[in-house]
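Structure below; questions to follow.
What you see is the complex with one protein chain gone and the rest in place.
Moving on to subunit A:
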Amino acid sequence: MARKVVITGLGATTPIGGDVPTMWANALIGVSGAHTLTADWVAKYDLPVHFAAKASTPATEILSRVEAKRLDPSSQFAVVAAREAWKDSGITEVDHDRLAVAFATGIGGVWTLLDAWDTLREKGPRRVLPMTVPMLMPNGAAAAVSLDLGARAGAHTPVSACASGTEALHLGLELIRSGKADVVMAGGAEAAIHPLPMASFSSMQALSRRNDDPEHASRPYDRDRDGFVMGEGAGALVLEAEEHALARGAHIYGELAGTSVTADAYHITAPDPEGLGATRALKAALFDARAQNTDVVHVNAHATSTPVGDKPEYTALKAALGSHVDNVAVSATKSQTGHLLGASGAVEAVMTVLAVYNRKAPATINLENQDPEIPLDIVTTARDLPAGDFVALSNSFGFGGHNAVIVIRNTN
């Protein structure tokens, strides 16, 4: 019998709230974190997209100046979210050799890398600061969290584009099940609202161009969706072996009952139109959780609001859940937060855990005319989930054909 893994702490810093209570309150109301960017680089580079969903509380307002100086913005978000989750877990004593970190990112320290490149070109190699590489490395966030908590059972960085955050939970579950750790700080962080990724995502026609109306730009499943909205921030979850949590009388939000990761091997950016990889991930995650498809009451969908992306997820859900898909309350919280890339899976895991714990599915905003080819039951106004035992899913898919699914089971 595999060890059971429960969730005992939550943290988040997002475009709709700088902590979990604020984010969750807004997620139930349904607000948009997307706004016109005021940074001078938008005009300087004449970017085709002028808006994004910035973190509502800058990490530099929370961290000390010296702390922030040594961390890329993505790692700053990671530390902020991880500290909130750790405090929420109430853990006061832990065997640090049995505490691991699994903290993902999609892009890593892009600000640090490109600022240093500017310095090199303008001022020469002598002016490139010695902390440049430790700040830009993709494992910077995991390392910063590990240092902060004294986590010595390994500090891992799953990297699978927009599936990274969900893959961190998959890895966290494996670390505890296999006995390599008792507690894992799992999460994801991203800070890529930078002209280069913005320009690249624009040129692949992935970003919404609704410059005159940013708040309504992220509209998953809507007939008039035209791309995703860049977001930033971090999510963090304390995963704990059930016996470890029970022994210390911990408050438990729910069980991380199962996970799965698959790859499409179909195309570098386009999702498999039949959603075969996603279907396999969904089925395998339910199997891993020993759950039936009819146990599923809620899905936090990947649903980025791109014209080509939203439909294959529906196809996969239908294939995995069968006719039961009609009974499932689907929330697309990226409509509110924008797309946090490598952090999105972690933030959406926090949302899913809260949905299960509070028996309440968060709102999907901006759905005015539902795409008739995606006849899912979309939660447009926060909705109660049923009484009794059930599971909820959170899906993430990433460039490279990565599919990751987690299953959360109620414990209350």
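Here is the rule we use: a contact is a pair of C-beta atoms (placed from the backbone, for glycine too) under 8 Å apart; a residue touches a chain by one contact, two chains touch by 3 or more; residues count from 1.
We take it that contacts and distances are computed from a predicted model.
One chain of the complex is hidden; its UniProt record names it "Acyl carrier protein", one of "Cytochrome c oxidase subunit I", "Branched-chain amino acid ABC transporter permease", "Acyl carrier protein" or "mannan endo-1,4-beta-mannosidase". Contact with the undisplayed chain is limited, among A:29, A:131, A:252 or A:319, to A:131. Touch with the chain that is not drawn comes from one residue among A:44, A:65 or A:121, which is A:65.
Seen across the whole complex, the unshown chain contacts subunit A at 64-66, 69, 123, 126-131, 134.
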